[in-house]
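Quick one: the structure is below, questions incoming.
Removed: one protein chain of the complex. Kept in place: all other protein chains.
Per-chain residue numbering starts at 1, and chain names A, B and C are given in the order in which the chains are listed.
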Amino acid sequence: MSLNEWVLDGLIMFTLVVLAVRVLYTRDLFKSVFLFIVFGLIMALAWVRLKAPDIALAEAAIGAGLTGVLLLDAARHFNRPRPVPHPKD
Amino acid sequence: MPSPQKVTDQLKAPSSLLLGLACAGIALFLIAALIELPDEALGLTELSKQHMDESGVEHPVTAVLLNFRAYDTWLEVGVLLMAVMGMLLFQRRSDLRDIERMPAPDPVLNWLIQLLFPMMVLVSGYLLWMGKFSSGGAFQAGVVLGAGGVLLWLAGHPSVSGFSGRLFRFLLTVGFGSFLLVAFYNVLLSQAILDYPVAYAGTIILIIEAAATISIAVTVAALIIGLQPVIRDRDRTPLEPH
Amino acid sequence: MTNVFSIGLGLLGSLFFLAGTFGLLRFPDTLSRLHALTKADNLGLGLIALSLAIYNGSPAVAVKLFAIWLLAMLAGTTNCYLLGRNTLQKQQQQESAS
Partner (left out) sequence: MSEFFIGIALFLLVNIVAGLVRIIRGPSLGDRMLALQLFGTTGVAILLLLAESFSEPPLRDVALVFALLAVLAMVAYVKLVGPESDERHARREESA
């Protein structure tokens, strides 16, 4: 492996760990969600470097598309104040 | 029903110590298992390579997933089906017809989905077809197609909630069902449950994969769209014919 | 000769990405950052794809790279429109609230 590849792998690993820690320890739910989406992107690169394009493909499809939508929706539900029961009900 | 706060309070008690101990135990066990691994991997790589020409496909991953260990994939499709059934049960509905509709798309979004959705269908089919030769396959293709469905719904296209309940349930189960049909046929001929004849293996795999793709797509889209609140019957607008 | 071309285009493309990142980090508000990013989206990726297509030489690969670039541009433009409108709506909401 060339020096470039070593640095690339090292940076991917380092970023993944930092992102994972920050996703867990961030108070703001939306910030966590965004960090998690970036985590998915870097994870896809890690799968590429592990010579697993199949998993990278699945990670790209799920991480870039669907988890983002799902988690954004979930974070919005947590952030919005609970609906007060309407007097008519 | 205890509030979330109470649940966390209860967890703080000795049970969290127990949980920690259990986690540490599992971690130790995993580390021990890693150390105990034999030096020379006796993996099945060689075995699957030897039988590649009987699998009907040219990509080792697809061969393993849909031929050598097809029951594994079958059960995974089953797990997805169970997940969507659980969601529908929880929300007491049997289809997505009464789901809340997004406002109709503005011109730019409309233009976008008119271009992008057909492309998603195309790429999904491409990934499905490529599974035979290289990376790709039912799962990836299904997720891309499902993402297309979610995009249509987000943009306010009425087609997603326009599915009839019967068609929706058919599409949900067609992947699991096609595996079941092959298994049933093989049991009748008293063969191994998911053994394909070598001559037709490629075709059978493609058909099963296509069915699984559709099921996975509908499942994934339904899992996301189904989380939206139900419109109550009284303010439900009749569906326009589309 | 082709190598010189693709090295030049690759360097130019990465320069646009650098500019995009700079804009993202240094510009003062959302809308001006939006303005910086469109360059990285359209030109950076386009130049890198062109560089790779020239180096690879195969027409099939070139077509695929071109398709990916078109898709990224489609996504980039609509994303910018959506986000720009969203930001404006938010500003109007805040103004009418205050």
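Keep in mind that, in the parts below, a contact is a pair of C-beta atoms (placed from the backbone, for glycine too) under 8 Å apart; a residue touches a chain by one contact, two chains touch by 3 or more.
Computed from a predicted model, the values in this text were never measured in an experiment.
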- request: Please work out which displayed chains the absent chain touches and list them by label.
  value: A, B, C
Query: Which of B:Met119, B:Val174 or B:Ile207 sits in contact with the chain that's absent?
result: B:Met119
Task: Identify the residues of chain A touching the omitted chain, counting contacts across the whole complex.
output: 2, 4-5, 7-8, 11-12, 15, 19, 22, 30-31, 34-35, 37-38, 41-42, 44-45, 48, 51, 53-54, 56-57, 60-61, 64-66, 68-69, 72-73, 75-76, 80, 83, 86, 89
Query: What chain B residues would touch the chain not displayed?
result: 100, 102-103, 109, 112, 116, 119-120, 123, 126-127, 130, 134-136, 140, 144, 147, 150-151, 154-155, 229, 232, 235
Statement: Touching the unshown chain, chain C contributes residues 3, 6-7, 10-11, 13-14, 17-18, 20-21, 24-25, 30, 33-34, 37, 40-41, 44-45, 48-49, 52, 55-56, 61, 64-65, 67-68, 71-72, 74-76, 78-80, 82-83, 85-87, 89-90, 93
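Throughout what follows, only the chains that are shown with their structure count from here on.
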- prompt: Counting in whole Å, what is the centre-to-centre distance of chain A and chain C, each centre being its mean C-alpha position?
  reply: 21
Query: Counting only residues that touch at least 2 other chains, which ones in chain C make the list?
result: none
Field: In the complex, chain C residues that touch chain B
entry: 71, 74, 78, 81-82
- request: Could you pull out which chain A residues touch chain B in their complex?
  value: 53-54, 56-58, 61-62, 65-66, 69-70, 73
Message: Residue numbers of chain B touching chain C in their complex, please.
response: 108-109, 112, 115-116, 119
